[in-house]
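Just dropping this structure here.
All protein chains of the complex are present and in place, except for one that has been dropped.
Then we have chain A:
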Amino acid sequence: MKLSLGKWLLPVYSGLALLFLMIPIGYTFVYSFNDSLKSNITWRGFTFDKWLNVCNVQNGAVCQAFGNSLFIGAVATVIATTLGTMIAIAIVRYRFKFRSQTSLLLFLPMATPEVVLGAGLAAQFLSLGVPKDMLTIILAHTMFCISFVVVTVKARVASLDPALEEAGRDLYGSAWQVFARITFPLLLPGILAAALLSFALSFDDFIITNFNSGAVTTFPKYIYISAARGIPAEANVLASAVFILALVVVVTVQVSGAAKARRLVKLS
């Protein structure tokens, strides 16, 4: 009996866990087709209207917020990934003063509660007289994204054999050529992972943003505000679209990766 218990326990448990995780997403997706009025709580019938006219409600406030989030995420990601990659290479490859302190400092934003971080930043901006707008949000996001980029890229740099760069220099590559043709391509998977993580973190962030955004509305902030009087189905549409897009990207990468591996096996 014990054996059969072991046989079905894990599948059932995994199935339940998966179901539990998927229900909210499924709910969001289904209710993006709800023919709702102001609030999107009760099912009032199926429609494609919300998907087709997603930017037409409340003078396009949903789309405006969504666009803001995309823009902030993109800018913060580019800055954080560039700086973070440089910091990661410096920390792994070079011995300099305050190296360990730099590492510790980079760890702090990850360890500090977001509320504290957000409030602290808001206080700093206030005392410096910086008006809260898109710029302050980008600054705040860049700051905490850098930490995650450094951690991700550092692991990749550490696994890179320094002899490869030496071989590049030995084969007449100048410092820049060695970086562009050897170091960078080999770090690229780590850098891309870091960039995706940065974007997701920035796009998703509510607490720090809420403290430092002033009048600017991001997508998470919009949903939070509208939650009080009922989230419009357009928000469901955008959230579902992001989910589907991410799913398509992941599946494409996996499938093409598997195809590539098969080709390699055939070759050898």
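The working rule: a residue touches a chain if its C-beta (ideal position, glycine included) is under 8 Å from a C-beta of that chain, and two chains touch if they have at least 3 such contacts; residues count from 1.
By our rule, contacts and distances are computed from a predicted model.
So one subunit is absent here. Using its UniProt record, which name fits best from "Na+/H+ antiporter subunit A", "ABC transporter ATP-binding protein", "Heme exporter protein B" or "Hydrogenase-4 component F"?
Record says "ABC transporter ATP-binding protein".
One chain isn't shown here. Among A:Ile182, A:Ala195 or A:Ile208, which residue touches it?
In the complete complex, the chain left out is touched by residue A:Ile182.
One chain isn't shown here. Among A:Leu37, A:Val115, A:Ala167 or A:Val255, which residue touches it?
A:Ala167
Please output the residues of chain A touching the missing chain, sorted low to high.
161, 163-164, 166-174, 177, 181-182, 185-186, 264, 267-268
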